[in-house]
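Apart from one protein chain that is not included, each protein chain of the complex appears where it belongs.
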Amino acid sequence: MSLTHTSPTRKLKDKSAYIIAGAAFVIAIIPLISILWTVIVKGAKDFDTYFLFHSMRNVAESDSFGGAYHAILGTLEQVGIAALITIPLSLMVGIYLVEYGRGRLSQAVTFFVDVMMGLPSIVAGLFILSVWILGAGFQASGFAASLALTILMLPVAVRSTEEMLKLVSPALREASYALGVPKWRTITKVVLPTALPGIVTGMMLGIARIMGETAPVLLLVGVTQSINGNPFSEPQGSLPLFVFNESQNSLQTAVDRGWAAALTLIILIMLLNLIARLIAWWKAPAASR
Amino acid sequence: MSNERLSPVADADEVEVRDPRSGLTAKAGLGDRLFGGSARGAAVFILILMAAIAAFLIYQAAEAIGKDQVNFVTSFTWDPDGNSTPNGQPEFGIAAIAWGTLVTSVIGVLLGAPVAIGVALFITQYLPRKIGSVFGYIVDLLAAVPSVVYGLWGLLVLDQHMSGVSKIIEDVLGWIPLFKTDGTYGSSMFTAGVVLAIMILPIIAAIAREIYKQTPREQIEAAYALGATRWEMIRLAVLPYGRSGVTSAIILGFGRALGETIAVAMVLTQVPGLVTRILQPGGNTIAANIAVQFGDAFTTGRQALIASGLVLFLMTLIVNYAARVVVRRAGKAGS
């Protein structure tokens, strides 16, 4: 019996599997490199402080100037409001599920959070459209977009809060109860501070996710080229929507602005991701670094 | 009582300690009731929110379908505001756009899932652990790219390359009606499918990676001890271990593809009616149809779009449920 020989077919299959798996990785990376490269190269053309701090008011699509300020402002406000609503709400829901939740109600909430997790973002936009605009009769506004973004961020935020709270050792809670500390103070003073870095990371990843959402915003935010700092009345700009609108125009000047806006959006999202990961890494126990 | 002894508690002196003789102090009891109550309230709010949303959606959709002059399920037309119908009455149906949704998503999964599995195997089985986690992070970056940027890139960069690829596919497989064209290529359901494949790849790859990484050592060693090559070990131990989890990840990816809106809307040239040729310009999906038609839609038009959104929601709901069933079945069989 040979100790040097494995059949050539088997060796060939083994080698091929390795090559195919490696090729899959390369194939997956090509679009990433292409996207980042194109966005940086084409976006850099118009990307400057003028672009960041001027709006499209009184700018024709054929003009080579104009900027995304109205859109950036709108997106920051819409995402900010969505985060302000989502963070306390998802914290309380997460606390309910982990610390209080027993029986039917918690099962139902878990189920619906799952349902919301798989919800297409355009459907979230339609929800708010039917309730807020067609139902309650409000006009398109930044706030309407915030509501849709809230629906999209909620399940992500609840799930990550839940996961992080579950990681807190029961011994810590028991130690606190044993000292006679009431449950709510145990949660706010012991459990939450321990889980906080993980929760912050989860929230920031949630914010990064909704910042790039276009579809629901498209239905709710209205159309404007001007700066509108008030999210509660009148249409408001949105950065991802600005990318979409400029891309729908065949003029090169518009497309250039679209790339610059895409670059701005990617920078914002990558920054949020980076900060989230840094917090996670910085607060992680030294052993797991 | 010293602060050190209370060290797990952030600021210990603020905490009221119960007097063992008097039982619960009124203050702590109230605090607990308020806090517990608001946590419960937040949970109930989620349920009310979902119920309200569903009610409003169904109401708006029902109103639109009530006015529909053709069969909503089977009709290929989409003219809810009656712009070009003979008597100005709404005529719209879900069939053509539902077909387009399924076709693009199936293309996305067929192309994306194998690559994602290859990536996950490469990272977990072939690379050293540290390099693997860095490479995994790089693939994760794909998931951070917003869909509007995928759309922009798909429209202005990818689509040019897709024309050449489409032509080759037509030359080889043109005898199948699906792959025939009128001589023009790109902005097609195929291009949209490729964009979807790239978008769902990081989702499937991330889940598959986590699962493959957990393949029990005993299974891996059992395969090697029989004289398996690395690939044979993967086939004997890693793939069977990950099968149900990865299947469920693929189904979740399919659900994501079904609902993807803006990237598809940007890449696809929308044409009315049923499109069966996937390589030439044209096609439509439920989500892209909503994004594109919304701007010009009047009341009935918006309600009709909501009705189509409800169908999309049901489709994703079924798909996500299927993913869960796959995992649950495997869990039962394993125990």
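Every chain is named by a letter (A and B) in the order it is written, and numbering of its residues begins at 1.
Note that in this section contacts are C-beta pairs under 8 Å (C-beta built on N, C-alpha and C of every residue); 3 or more make two chains touch, one makes a residue touch a chain.
Criterion: contacts and distances are computed from a predicted model.
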Name of the absent chain as recorded in UniProt (options "NADH-quinone oxidoreductase subunit J", "Phosphate ABC transporter ATP-binding protein", "Cytochrome C oxidase subunit II" or "Transketolase"): "Phosphate ABC transporter ATP-binding protein"
Given B:A222, B:V271, B:A297 or B:L317, the one touching the chain that is not displayed: B:A222
On chain B, residues whose C-beta touches the chain left out of the figure: 128-129, 216, 218-229, 232, 236-237, 240-241, 243, 334
Contact set of chain A toward the excluded chain (per top definition): 1-7, 9-10
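In this text, only the chains that are shown with their structure count from here on.
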Intercentroid distance (Cα basis), chain B paired with chain A, Å: 14
Interface residues, chain B side, partner chain A - complex: 6, 8-11, 15-18, 28-29, 31-32, 34-36, 38-47, 49-50, 52-53, 56-57, 59-60, 114-119, 121-123, 125-126, 135, 138-139, 141-142, 144-153, 155-158, 198, 201-202, 205, 227, 229-232, 234, 252, 255, 258-262, 266, 287, 290-291, 294-295, 299, 302-303, 305-306, 309-310, 312-313, 316-317, 319-320, 324
Contact footprint of chain B on chain A as seen in their complex: 6, 10-11, 13-14, 16-18, 20-25, 27-29, 31-32, 34-35, 38-39, 89, 92-93, 95-97, 99-101, 105-106, 108-109, 112-123, 126-127, 129-131, 134-135, 151, 154, 158, 172, 175-176, 179-185, 187-190, 193, 208, 211-215, 218-219, 223, 240-241, 243-244, 247-248, 255, 258-259, 262, 265-266, 269-270, 273
